[in-house]
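For this view, one protein chain was removed and the others were kept in their places.
Right after this comes chain A.
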Amino acid sequence: MSFLDSIAAGLALVGNIESFLALFAGVAIGVIGGAIPGMSATMAVALTLPFTFAMQPITGILLLLGVYKGGIFGGSIPAILIKTPGTPASSATILDGYPMAEKGEAGRALGMALWASCTADVISNLSLILFAGWLASFALSFGPPEFFTLILFSLTIIAGVSGESLLRGALSALLGLLLATIGLDLVYGTNRFTFGDPNMMGGLNFIAVLIGLFAIPEILAMVWNPTAHVGKARSLGKNWVSFAEYRRSFKSIVRGSFIGVFLGSIPGIGAAPSAFLSYSEARRTSKNKENFGKGEIEGVAAAEAGNNGVAGATLIPLLALGVPGDVITAIIIGAFMIHGLQPGPMMFILNVDIIYGLFIGLIVSSVFLFLIGSVAIRGFKYVADIPKRILIPAVLVLCIYGVFAVNNNIFDVGVMFVMGWVGYLMVRYHIPAAPFLIAFILGPLLEDNFRQSMLMSGSDPMILLRGPITWFFWTLTVLTVIAIARAGVRAVRGAAVLSGDLDD
């Protein structure tokens, strides 16, 4: 069957009102689900799954994909407005999105998040269509040693999000690494730091830590000093992103999209590290580096491009290999199986109409995301205009409900409050929270892959240098560390020159 025939077959399959309706509904459900803290894109997809059983396979899968894409964008709305990421993938969006909202630029931040998300979505979908086969074979060459080096490199992001003091950033990262060790040991299955409590055996819940670290300190600060915000203009969310700003951030968006495509096509990493990596790269190469973390619109763009770039690319291992890249695609693969479809190389031969139908649906989904996203922003941005003394208690209720709903476990709510106090102390002592979060996500991956590598090689460390991919990431890591060290030395010298210490 020629390419044109395949497209025609795909069109014939999705060219009905039902499919587009499902896709549209999916994106809408996703945006709303993603925007509710604690609901997360994963849960939105899982809750939609049973409804797809009765549908045509392609309609059902398009519905789920719509929820997925909408959810990843929707998460950025509360991240910007109330400093509570709706979905873990949008935690990097907080770094600049919330300061922008504080400055009364919520509308701009949300607009940029939408534009960056849609651009990344298009790039990600096109990569899926054009490079699926090639990227899939690449993904399979990623064993534990390759993962280890990739994650080692990713840990250099910490320098990018540490703010003014690298030392404080490192301290925060250490704390994150430490807390990530709680739970069952991967290789021996023994308990680590669980203090005999079954609730700790699964480790600390990620969403509870996330919300505790970012949202609760705001609330505690408000309790501590209820009138601090009075007189500061927080409104209004009426302003909108300009095309010039989009053009200025375009390079970061494209780079973030490709980082997303790359990390998304490798199973097992997910959208949050991709968003942070994209953010830190954008900061590293930006002219106004100092403004990052204080409300830089390019930071929002980079973070959102990084997480949405993953959304299309995670379908690469799913469709080409039948391997789910993250929890969400694991649920989507269930939908394929319920309908008797088996994703993998044979699907490109046996069900080529479905594959091309999905491709067409995905491209249309970017357009829907833009339309629905615009409407959602118009609705949600007025949250920024709500007086803080009314907003903050509402946020607290939302946080408690959201964290409880993740796992139906009251223990997680306790974790959230404890982490909230930790986060509050960190804010007071100017220790940035982002490195903590990155270490908390990447630490266990680093450890697991290192230990798996050692099991593979019988404890021979040379396996960590076993091929070109590992060499590539080792080189990249060394170069980045050198660059960070040089920048640090220069900063110290610069400070010394300014204070006149070098005069003799």
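Criterion: a residue touches a chain if its C-beta (ideal position, glycine included) is under 8 Å from a C-beta of that chain, and two chains touch if they have at least 3 such contacts; residues count from 1.
Criterion: contacts and distances are computed from a predicted model.
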- In UniProt, the chain not displayed here, chosen among "Tripartite tricarboxylate transporter substrate binding protein", "Hydrogenase", "Cytochrome c oxidase subunit 4B" or "Acyl-CoA dehydrogenase family protein", goes by "Tripartite tricarboxylate transporter substrate binding protein"
- Message: Out of A:S6, A:Q56, A:N191 or A:T477, which residue would touch the omitted chain in the full complex?
- Response: A:N191
- Note on the structure: From A:G203, A:G420 or A:P435, the answer for touching the chain not displayed is A:G203
- By the document's definition of touch, the residue of A:S6, A:Q56, A:Q452 or A:T477 touching the omitted chain is A:Q452
- Item | Selected from A:L175, A:I331 or A:V364 as touching the chain missing from the view | A:I331
- Note on the structure: Residues on chain A facing the left-out chain by the touch rule are 42-43, 45-46, 49-50, 53, 140-144, 183-191, 198-199, 201-203, 205, 267-268, 321-324, 327-328, 330-331, 334, 337-340, 342-347, 407-409, 448, 452, 455-456, 458
